[in-house]
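Below is one structure; the comments refer to it alone.
One protein chain omitted, others in place.
Let's turn to subunit A:
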Amino acid sequence: MPKNRTEVLVDVCKGCGLCVEFCPKKIIRLSDDINSSGYHPAEIIDQEKCIGCGFCYLICPEPAMVIYREER
């Protein structure tokens, strides 16, 4: 089980790419798929590496990101 989890709300995302730019772990990319609004949504490439920092959520204008952190 990964420590943290990032969920992309695919149909809320507008494929702006800001999360791709600001993810410190560089684990987000824009998918080749097309969502219901015609955008290429963000997808997480390597969930294991997510540190749960929330940068992708903070910079997302929609917001199309949901971040879960492991309970400590």
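The criterion applied here is as follows: a residue touches a chain if its C-beta (ideal position, glycine included) is under 8 Å from a C-beta of that chain, and two chains touch if they have at least 3 such contacts; residues count from 1.
Methods note: contacts and distances are computed from a predicted model.
Asker: So one subunit is absent here. Using its UniProt record, which name fits best from "Plastocyanin", "Phosphate transport system permease protein PstA", "Fe-S cluster assembly ATPase SufC" or "2-oxoglutarate oxidoreductase"?
Answerer: "2-oxoglutarate oxidoreductase"
Asker: For the chain that got dropped from the picture, name the residues of subunit A it touches.
Answerer: Answer for subunit A: residues 4-5, 12, 14-18, 21-22, 39, 52, 54-55, 57-63, 65-71 touch the chain left out.
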